[in-house]
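Note that this complex is displayed minus one protein chain, with the remaining chains in position.
Now for chain A:
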Amino acid sequence: PPPFQESVDPQKTAFLLRKAWTLYSVTPMYRFRRACLRDYARLLSASIAAEKQKGLAVEVGTELDIKVALSSLAELRGSELDHAALLVQLSSRSKASSRNSEDKLVWSGWFCSMFGDDLSENLPEDFTSLPLFLSHGAESYTALVGSWFQKTFDCCFRRLAISPQNLSWMVAMWAGCKLDRAASAVELVFSVPRLAQPLDISYAIHPEDAKALWDTVQKTPGEITQEEVDVFMDCLYAHFHRHFKIHLSAAKLVKVSTAVASAHCDGIVKILHSQYLPGVLMLLTELAISQIQ
């Protein structure tokens, strides 16, 4: 796997950072033509307008006009084998306001493939593989956009849950990242739901200390093994057990948070640092692909 230091132009990707993205896996799209983005935007716009006429589940008031924009993000891809990321943006402009008023972005979603060759390698010509989908904004818009893509390109969207095992991998990896600025704590949030009175446990470690621990666990720089992640987690569990006599390993890891990114088991991710954007996206692409296969 390539090193994480390859970074994309921070300007172009600034809008991705510090937003909570809901994750989906998407099966390959049939007969998707990059040249037809304008047409697709028009069709999607019409589809949304039609749904609104039917009065279906759109939260905004009926005075708002929804404008659709589709664009390519050429930089957001791992290798030449990946298709460029595809960004969908829904903006609203109140009919009542003047022509000069700015459009307000109400929803965005983007399709991405970061080193997703595993899936795209053996695909027939007419298929485009962009297995990871990230959305931010009202659930109702996600449903509208998602169903249009599903109908038009015969693909399938599925929510991407993140298992405790994958969350452990993420927190170990991100805790070890070198950051030039003062970093926030490495936090693991556990839940013990099956008790009569549910219990939540937040375990936050000073980022320097977490990194110091990871640095002694990781044997080969640039490479991470499952064994190393397990040792890292066992160390954290043991330290906790020493104090509280509680077996954290038996609790459910629901969320991890570091200065690089945070991830929740329901498939919600926030990326905080542009430097590590490709690395995070690569990991998420991998998760999406394994859900599809």
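For the reader, a short list of remarks on this structure follows.
Here, contacts are C-beta pairs under 8 Å (C-beta built on N, C-alpha and C of every residue); 3 or more make two chains touch, one makes a residue touch a chain; residues count from 1.
In the analysis below, contacts and distances are computed from a predicted model.
Hidden chain, UniProt protein name from the list "Metaxin", "Growth hormone receptor", "ER membrane protein complex subunit 3" or "CENPN protein": "CENPN protein". Among A:35, A:182 or A:195, the one in contact with the hidden chain is A:195. When the full complex is taken into account, the listed residue touching the unshown chain is A:209, out of A:39, A:126 or A:209. Summarising the interface, chain A meets the missing chain with residues 185, 192, 194-206, 209, 212-213, 216-217, 231, 234-235, 238-240, 242-247, 250-251.
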